[in-house]
Structures are given as C-alpha cells and as structure tokens.
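Here the complex is missing one protein chain, while the rest keep their positions.
We just call them A, B and C in the order they show up, numbering each chain from 1.
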Amino acid sequence: MKTLNSDNQQLFDKEIAGDDYYYLRSCIRQNFFPGAEKVFLDILTQKLGRKIIDDEHHTTCSGIGYHTDIVPFDTFQAIIARQFALMKEKGAVNAVVSCITSFGGYHEVLETWKEFPEEKRKAQENLKKATGRDFDVPKNIAHACDIIYKYRHEIARLAPYKLVNTHTGEPLRVVDHVGCHYAKIFPDKAVGGAEKTTVLTAMIEAWGGQPVNYPERRHCCGFGFRHYLVKPNRSYSISNARKKFESMQPYRPDLILTNCPGCNMFLDRWQYALAQIEGKTYSDDKNGIPVLSYEELAGLLLGYDPWHIGLQMHQVDLEPLLKRMGIAYSAEAKYRNAKGIPMTPPKFTGCLE
Amino acid sequence: MTKKKHIAIIGGGIAGLEAGSVLTRQGYKVTIIEKENKTGGLLNHWSSLFPDFSLPGEVLARIQPENPDLTLIHNTCIESIKKENGRFELFDKRHLKLYADALLLATGLSVFDASLKEEYGYGLFINVITSSDFERIHKAGQKLLTAQGDPPKRVAIIHCVGSRDAKVGNGYCSKVCCITGVKQAIAISRMLPECEVFNFYMDLRLYGSKYDALYLEAQKRHQIQFIRGRLSEVSENQDQSLQLKAEDTLQGRPLRMQADMILLLTGLEAARQNENLCKNNHLELDENRFFKSENMQYHRNCSRQEGIFMAGSCICPMSVNETLDSARSAAIEVDNYLTQKER
Amino acid sequence: MNTLDFLKPRSRQIDFENFDDRILSYVLEKEQSFLTCISCGGCTATCSAGNLTHFNIRRIGLSLRRGNVNELSNEIEKCMFCGKCTLVCPRDINIRNVMLLLKKRVAQLKTEKLF
Partner (left out) sequence: MKMVVQQLADDVRLKEGMNACMNCGICTAVCPAAEYFEYDPRSIVVAVQSGNEEKIQQLLTSDTIWMCGQCMSCKTRCPRSNCPGIIINVLRKVSQATGAFVQSRLGRQQYLIMKTIGANLLRYGYCIHPSAVDIQNHPEQGPVWEWVYSNREEVYERLGANLDREGPGAMRKIATNDLLELAVIFEQSGGTVLWQSIETHSKNKAIELGLVDSQGNPCMDLYTNYLLNEDPEF
C-alpha cells in the first residue's frame, strides 16, 4: 500500500521559524498532559539549543469559549491581540502555539484582519482601552508540532530509541490523527495541506516507524466543543471517536500519534469508555491502542523517563509499548510523587479490567 | 489572378482540420501547425462518442483534409504571434517563422489533472481512475479491472471533478462530462453486466439532442443509479477497495459507500499555451482562461485582435459536433475578413 | 457500567453496505418503470395526501431506493391511492402501483413478523 508520505511537500512548504520563540500554552494540554508541554520546552532548550520564552502573563486564547459561542468574535480578537502585545513587550516575533484550536484561531483572526482592516483597528482600540497595551502581528506563527517536525531529523540523530519493535526488528505501525483546526480551516498553514497532512507522518518516518493510512484518518475525533462540554451531549463525541477506532482497527496499529491536545485526550479516554459500554477494545489486548502526542513521543525517543513526562496520566497504559520499543523504565517508579514516595495507584489502567 | 491568401491555423485537432478543409475548398492556402506528431487531437484518445457510441475514427476519416493548398507542420508549438503591416508573424521555439494574412486559433483544451483534487486520491489510490483512463482502456478493447485484476462489482462515477470548483480555480461547467458519465456508465454496464454503477452528480446537465434519451436508457436498461450529491472524500480500505462519502442531498443525509473502483469525470481546461499567444497583441483570455470572443453572442469566432479568429474548444468546452460547427462558422468569418480586406 | 449509561454511540449515515432491499426488490420485480425516477417531485406537488400531511412521495421513493424500510412502513399508511401522481409523472412511472406494491410488501413482512 502506498502510504501518505512527504511527497507533496513542495505544494505546502510552510515557513517555520528556526529559533527565538514565544510559547503560548494550551488549556487542555496543561490540564491533561502537563508533562508534554514541559518536555517540549526541555527538548527545545536542552537538546536543540533553541531559545523560547515561557511567559507567565499570557492567558487562555478563549478559543473553547469562542467555539462554544460564549465569547464574541470581538472579544476573541482582543484577547489574541493581548497575547501579541505581550510578545511585543518581550521583543518576540515567532509565536509557537501549543493548542490546535488556538492555532486555528490565531490564523482566523489574522486572515480576518488582512481582509477587513477595520476589524484589526477595532481589536487595537479594544485592547488599548482595556489594558493600555499595543501589539504587532507576529512574524511567524507555528504550531508546536511544526517545530518538532522541522527538527525531526536532528531529534532522530539524538535519540537512543526508534519507533521499532525490538523483538521483531519491524518498524512500528503508527496511525496519525491531525487535529481539525490545524489544517482544515487554512490548509496552507499546515505542513502538507489539509488532505495529506504530513506533519506527523514525516516524524513517524524520520523516527523509524511506518505511517499507516486508514479510511477515517481525516474524520474529527468528536470533541465538538459544546457536545463534549455539556454532559447530556457527549454521545456525539463518543460516536465520532468510535468511527475512527473502527476504521483503524483492521490495520492493527501499535500507536496513535496526535498533534492536538484535545484529540490526544479523547482518543485515549473514549477507548476506555467504549470498552466499558460495548465490552470490546480496538487492540488485540484489554489495554487499547496507546495514544501519544508528538512531544511525548519525541521525549520518549530521546530517552526521557516516561514517568517524568507524564505518561502515567494516560488511561491506555503505555507500558506494553515501552516494552515493545525496548525502552528502559521502572514500573515501580510510575506512581510516585515528587519526593519519591509511592502513591496509591489508579484503580486500573487500560480499557478493560 | 491574385496570389492566394494564406491562413495559419494553430492546432490540428478536429476544429483546425475541419476549418482548414473548408478554407482550402474556398480557395485559400492553409498551414496547420500541430504540436503532436499526429493530427486529431484529443479525439485520438477517445473510444466512443456520446450520445450514439459512434467511433471517433469515423469523424477523423471524414475530415482528414487532402488538398495541395494545405500544409501540415507537426511537432511544433507556436510560442508567440506578432502583427506587422497587417500580416501575422508566428514563431516557435526553434525560431520557425511563418507569415499569414489571417490566423485561426484551434488550440483546443486539456484535461484537468485529477491529482490536484487531493481528497479524491487519484495517483495515490490505485483503484481511482479518470474518464480519460477509462476511454483508453475501452479503446484498447480491454476489460475494466481493478488493480487486483478482478472485475469490479461496484463502480462509482463522480461528476464535476475540476469543474464548477472555485477551490481548483475552475468556476465554470465543463459541459460535456455529465453526458460522458452517462455514456461511460452504460459502457461499463455493457462490459460487466453484473457490475453496479452509481453516478454521483450535482446537477445533471444533459443539454444536447438525444442526451436525455441516453439517461433514460441508463436507468431503464442498465439499472444505473444516480445519487444527487457531490463527492466529499475518498479513502482506501485495507484491500484497496475504496470508501466514499457524499450527501444524498435529496434525503438530506450523509451517505457512505464502498466501491471497488471510482471513475472521476475530469473537467476540461483551456490549453496552457493560450497565455503565451496573448502576449504582444490584443488577444485576451476570459475569466476561465479560454480565448475571449469579441462578442459571445454574435461574434463567437472573432477574437479581440483583428485578423485572429478562434474555432472549437479553445473558446469553451464543446462536444464533437459543436466543435465542427464552430470550425465551419470560423471559416466563414475568416473568409469575410479576407474578402473585405481585399476590397 | 451504569455511570456511562448516558453515552449512546450511534450513526445515522446511510450505509450502503447494510442495505435492506426486501421491499425494493419486490417492487422492482413487479414495477420496472420505477427504475427511471428522476426525483423531480412532480408527484409530491400534486399529491392530495401530501397537501394535508407531511407525506412526501418523492422521499418515499428515495427511502425505498436506499432501503430505509422502517420509515416506509409508517409513511405508506398515509397514501390514499388516488393516482394523481401517476398522471403527472414525466417518466411515465406507474407510481400508484409502486405505492400499492410497497403497501402489500410491508403487510407481508409484518405478517411474517419480519418487521
């Protein structure tokens, strides 16, 4: 089978800044996988020797509020303008966005400003009146996965591990899931465009794995904003996630790789919920298909301790994958606190007891 | 007797050939410049013509003009045109220079590159083919087979690929694909009576004489099914069969279908060389990159540049019979121009 | 696990692979002309029952062709079999007969407890 690879790169050769970044954190990533953001910053500064500003003053971009329609577009624009103002004050011009919805939102606002300059003036005025701040439009806006993509070969050179099954020597079969707001709203802002987004498959290839295509690759994970956030609506969310799992199951993937904080969480949790409801998993075992984000995966390959980068926060246990990849880890260090004192572990991990 | 006037025709497809044939019979000297090593243009690649399944060879046989006043130059592409002292000078890459009293453009069209419509997977998924691919297979007398070598049990024919699509820069209707879809559906059904054939369309634009009868025949005799909804995406299954997603718009519900093969009805585009020909003179292209007529109602064959005329599908996509009509009417316009100039 | 009872995964996508043709094949066998329907809606426009209720013959035809049998069994009850649809059909389909056959087949399936 022909896999999706980096062959149409020239069509969507997006510009990704090489250094001197300003980090914009993600509500969901910090909340569910704080270790992922930490390891991203660590890789960038310690392994790759790049500079990135982690500014405590920036806030949510309010994207979840915007897409649930409780934040008006004017407010959304002004909040984004405030982030830009903070960047300006720090002398930063290259934004790196951790959240996919923020990424889509920043671009939506910038495209609007290009087409309707009066909207930009309104945002300037609102921000000035509210905070006294001024902003400049950043020179470059990249998603954090773009940065890892840009340095994927360098990471491969530094990495002691590969996406390879150490028992068989075969490359691991990896399916990817790209967050909708990364490529679907503005295809030219995504590596590889909207239909054959290659930002993750290129990483998989560079790190020794085999990217595996599956029919519902482009389908949404099912977050649906208001559909997940209001409890009685969550069936929408799980229904769409199920569609993806059913579609990828026949390919027997070793791993699901994501670039969106929300998707990473949903694809992990919904496997558990579906197993509880339907009594089945989409893997050959009771554990489920492991789900990792690009930062988590890069961290693992670079030899970070899986429990320091927060992999114990996943419902689908990563241990079987670690074993398959021959990654050294300590099982009993998994549930310890910062002082090294053992904690009571979760009731169970994986999808079925 | 005055020296015979000379007309250069760019393009040796059926429009150029037919116009050349009419003009030589009217007493002019004609030179046809063809970029390939063979005349006949796109018609060489088609297996049968709608709506009567007649053979393209029959058309070609009738219009091969044989006349001492007609010269054919092959393998040459005219790159630029210059008007000097009321005459035209034509240049190709190798600095071939040709003089003419009038110029007739019959550059025809090219077929949309279906791989640009990434979501349909042409060039990526092996069982996705185009209408041109199908004509080639059919013409070679081969059976339609999947990449695995089996006769497909279900084929989905997709309309409007590269037509009526602002995303790929083609906002217009290519006009002849709908009827091609019906024709090819019937051809598949004749070839493989067991095969289910579906047409996914947005509007069925069957504008010509006897076209609707073919549609009726497709439904009645061949049980071909028509679903109103534009294809949104194609994905490949593990066994290389395909999954497609569209809306059944008449029901207002999303629809998912598995098919062994998908046939894309590719739209038609103006020839790329047209842009070059517009340099250094008053020729103009319209918003769809076809040649702009002086007046699209009354003077369809006349360009914006005095002495340059157009014939056939370099004006807009046309069927074979329309192209021939257009060629003949262009010949009349050329004759009128040269006769009036004489006086 | 009852705490997850509020979650009900499902889809309303038309899935051609699970096509229920028990009614369609019966109708087509006896009324070939139905093949040539072009969904123009002429029948719906003239339909007496449709003027008073949400009964929509064009949609019934589509449901028949897509195998939505559950929808059909309720809807067909509303038809009065006046035959005006047949008179206006540009493709000369005996729509009244299609509706009759549909009703017959639904009744048959019901007696056989297949519904």
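As a working rule, a residue touches a chain if its C-beta (ideal position, glycine included) is under 8 Å from a C-beta of that chain, and two chains touch if they have at least 3 such contacts.
The structure displayed is predicted, hence computed values, not measured ones.
Remark: the absent chain touches shown chains A, B, C in the intact complex. Here one chain is not drawn; of A:Gly192, A:Gly222, A:Pro253 or A:Pro290, the residue touching it is A:Gly222. The missing chain, though absent from the display, is touched by one residue of A:Lys162, A:Lys184 or A:Lys286; that residue is A:Lys184. Only one residue from A:Pro171, A:Gly192 or A:Gly310 touches the chain missing from this view: A:Gly310. For chain C, the residues in touch with the chain missing from this view are 3-4, 7, 10-13.
Across the interface with the omitted chain, chain B contributes residues 119, 160, 164-167, 202, 228-233, 245-249, 252-255.
Residues of chain A that touch the chain left out of the display are 25, 27-32, 34-35, 37-38, 54-57, 59-60, 62-65, 67-75, 77-79, 82, 104, 111-112, 115-116, 119, 126-127, 129-131, 180-181, 183-185, 187, 194-195, 218-220, 222-227, 229-236, 238-240, 243, 269-270, 272-273, 307-310, 312-315, 335-338, 343-349.
Note that only the chains that are shown with their structure count from here on.
Chain B and chain C have Cα centroids separated by 41 Å.
Chain C makes touch with chain A in their complex at residues 1, 4, 6-11.
Every residue of chain B that touches chain A in the complex is listed here, in rising order: 118-119, 124-126, 233, 235-238, 240, 243. Residues 231-232, 234-235, 238-239, 242-243, 273-274, 276-278 of chain A are the ones that touch chain C when the two sit in their complex.
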